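Showing just some of the chains, left in place.
Labels A and B are assigned to the chains in the order they are written; within every chain, residues are numbered from 1.
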């Protein structure tokens, strides 16, 4: 079986990772690369890693119509801009995995509050499936529109949801201190993303309330049935890839938390709970679609839970392909290497 | 006035920074460089940055007696090992600034619990002054033994103490999520400190309770009169220098916290509170003895306070020199650059 794919926003870091993953996926074929500002060039002029056949593919303008033979569209466009492309693709009968934030909220008012602008296509919100794959498989099968989760929400929800579902976490005392590689900030030419400004530097940003906080809280509740307040602070680090979320938690029965997490993810291909007391590191997952989780019990009613993922894979393009695999009812690991490169 | 200085443990990263600072200090002269494993070599063989006169100084063995003309000793030795050198120096009538952990606790039992070994010289604990300079000036003047604070306690206490003293912080809900450059882990040849293991990687460590937690809690109480519980999680980052502490706090009157901090440090040379809402970054302090503090009010009863310092300067050698300046009643900024290098 071969599904023809369009990637819109192909020259950003997430787009580049989508090209890499799709190009070696046995059931997917790249047929269309869309790019805003770089349209008119060949892909290889903008992405130095492409081999000959991919390198010569043209970068098409944003408004280029999708040809009839395209089945599946990955949209890796800025929020706000993505919605129109998603609508056009749906109207043309394509399936869509949207990697922007445009369809991650069920309620247009929450979107407006988080993103400071009205939603361009609120009528589509109800058909979007929030693609935190491990918690959404039933709905993903056969879905037409999947909203791929943000990197921070993925890194936060995977360790948090099993604890919320079992009711052991104090939902008023959830602190998520997250650290991200710089590729999460995208490829736009901004002074504060220059090498010399990021290197040998760390800073918090996005305060007082980062946009992903709404997404975390909404889906923490939707998937667990528990209303939780999350105090979230992200930081940008001098590394290209990798995301680590440190969850400072209080609750009950903390000695059992490691088991709760281990049981939840025992059969998962991409979520691994490390042995009791061992903490993960981002280099253990970079280049893979994996999320590693570790638990340290730090007191009678408190624990630190740490999760790691590659922000461009399980945090973006990898989970998008994983979702596509579920949409088409294929083996979930298809085209996704299990092992990270190391070092 | 010229004070003659010995630096013991001269070839570690803290020792190297002490050499740099002392060598350009107008009132201090380096006369003795002690080094364990490297003894017998010239300093320049081990430290590539030294200029000719310093490069040719011999590295002396740990047990080399201090000559009579030495006035002041900086000990940058491992905890446990430092105490004997400190005692020898005190017995010989020298002043000492100890950069190890050996004299940071008032009670030998706390030391034993934090460091997992009995204190080698508990009889000296009572005369040690804990050198968080901004809070200890009176006692530092004329002191013979100064215990230089740890990097994490310095980065934590500077933003925390003014809030504790004014009683606005909920002392049961203090979370310190800290990020450190790798130089804080020292210069020993360990696999997990290799370039390829640290680069493109971030990890938490030291759990369930890092040694510096005892130090933070002890001095938070001693300086503020408030008994506080601190949940502390340190992380190691792919950068050489720099430390950032993110304090997730609850409390009352959060709108006033920025003023409380600004007032406390208005006249300090090395502690700067950034304008309301602006958050610091480690590159703004690297190479300087400064600590930058920022405040973000994130809710009705909660705020995030972030502090930055250079772990080798205000977190170690810089504060040691600052303390020496106070001990001798000199201008506190003597020999300490006010401005960080950037980028």
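As a convention for this text, a contact is a pair of C-beta atoms (placed from the backbone, for glycine too) under 8 Å apart; a residue touches a chain by one contact, two chains touch by 3 or more.
Please read all numbers here as calculations on a predicted model, not as lab measurements.
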| item | value |
| --- | --- |
| Where 2 copies are displayed, count of copies in the complete assembly | 4 |
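Criterion: only the chains that are shown with their structure count from here on.
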| item | value |
| --- | --- |
| Mean-CA-position distance for chain B and chain A (Å) | 39 |
| Contact footprint of chain A on chain B as seen in their complex | 173, 175, 177, 179, 181, 196-197, 199-205, 207-209, 231, 233, 235, 237-242, 244, 246, 248, 279-283, 286, 296-299, 302, 304, 306, 343 |
